[in-house]
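My questions all concern the structure below.
Note that this complex is displayed minus one protein chain, with the remaining chains in position.
Order as written gives the chain letters A, B and C; numbering starts at 1 within each chain.
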Amino acid sequence: MAVWTHVGPEPIDPAGVLARVGSADDGAVVLFVGIVRNHAEGRSVSGMTYEAYTSMAASELAALASEAAERWQTDRIAVVHRTGALTLGEPSVAIALSTPHRAEGYEASRWIIEAIKERLPIWKHEHFVDGESRWVPGRTPPTPAAS
Amino acid sequence: MAVWTHVGPEPIDPAGVLARVGSADDGAVVLFVGIVRNHAEGRSVSGMTYEAYTSMAASELAALASEAAERWQTDRIAVVHRTGALTLGEPSVAIALSTPHRAEGYEASRWIIEAIKERLPIWKHEHFVDGESRWVPGRTPPTPAAS
Amino acid sequence: MQVHTLFFASYRELVGVPRLSVTLPGGSRARELVVELRARGAPFDRLPERPGLAVNEAWASLDTELGPGDEIAFIPPVAGG
Partner (left out) sequence: MQVHTLFFASYRELVGVPRLSVTLPGGSRARELVVELRARGAPFDRLPERPGLAVNEAWASLDTELGPGDEIAFIPPVAGG
């Protein structure tokens, strides 16, 4: 088994991501799926376009999944982030992992989605039903430690 | 949509449980799957038999899922617990739910699996590779508040 | 009055049967049922003095009052999940 990650425009099949993890050593599987929802801050949303610096997002995602693998001692991790125009209800991100015990599974899953939001060079353009759109406010990207 | 729960001997299909949740109002889906693993406390396990007070386990599971639904304000919850003889790697429990935001999804999922372990009248008979078996040590069942 | 007992998992193995009907005086509480069973000697005296209990599929205590036809389950420490 090995850590698997992908960034790209292909539709995400959560069950397929789920099928990439699990082992006879593991007692717990946790899957997180982020989906495009129909409202944001009280406004009706019609869709979301994900722009990415794809090559860097892919290497950052691989790096953070490896960090999680080392920290929680499991290589049964699969993470995919979608790019491009998504309609309501479509998955934008899916994180599947399996671990011997459940506590570490929930922890690792949560850590990965937070790290994705902090470290992946990806941006969301939110389209509202009223025809307006905006870049979703994001987080200051990381800077390297002073050398 | 409505809370769905089941206790019974049918094999669990995690993708099918996952498919029962999700809504255009929700931005997050969390699935937890508990599986029979090949070791426990350093011993090799060959399988696990789940005995249940099935009718009561079913009503307790429905009750705790409804509690979670009220507490986290989502009726997109599906939970199934299996009974009978399971082989290594088979799911014993699956919990799928969707919520507007991810924090509540992880919280609700974790709360449900802990409540299952505290409140469902279910027992595990663990079979070891060396031929021995034992009832897995459990938790003192709840007692009603003094009236 | 007659009540119906159920024994699960390790308690079922202890007493050797999964169920048993018991006659008790009217107005008995669960405590009286446990005492009555344990007084029968082996194998029922292997049951704990204060087992986990459910009456009619609801969690109960030794103080829970019983009625005719009630189903009383003896519940060992639970281990679902």
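Methods note: contacts are C-beta pairs under 8 Å (C-beta built on N, C-alpha and C of every residue); 3 or more make two chains touch, one makes a residue touch a chain.
These figures come from a predicted structure and were not determined experimentally.
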| item | value |
| --- | --- |
| Displayed chains contacting the withheld chain | A |
| Candidate in contact with the missing chain, chosen from A:M56, A:A85, A:A103 or A:V129 | A:M56 |
| Chain not shown, touching residues in chain A | 34, 50-53, 55-57, 59, 81, 92-93, 113, 116-125, 135-144, 146 |
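The criterion applied here is as follows: only the chains that are shown with their structure count from here on.
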Separate pieces, if any, that appear once chain B is removed in thought: A | C
| item | value |
| --- | --- |
| Distance-maximising chain from chain C - centres being C-alpha averages | A |
| Length of the line joining the C-alpha centres of chain A and chain C, rounded to whole Å | 51 |
| Chain centre separation in whole Å, for chain B relative to chain A (CA means) | 25 |
| Shared interface positions of chain B, touching two or more other chains | 34, 113 |
| Where chain C touches two or more other chains, by residue | none |
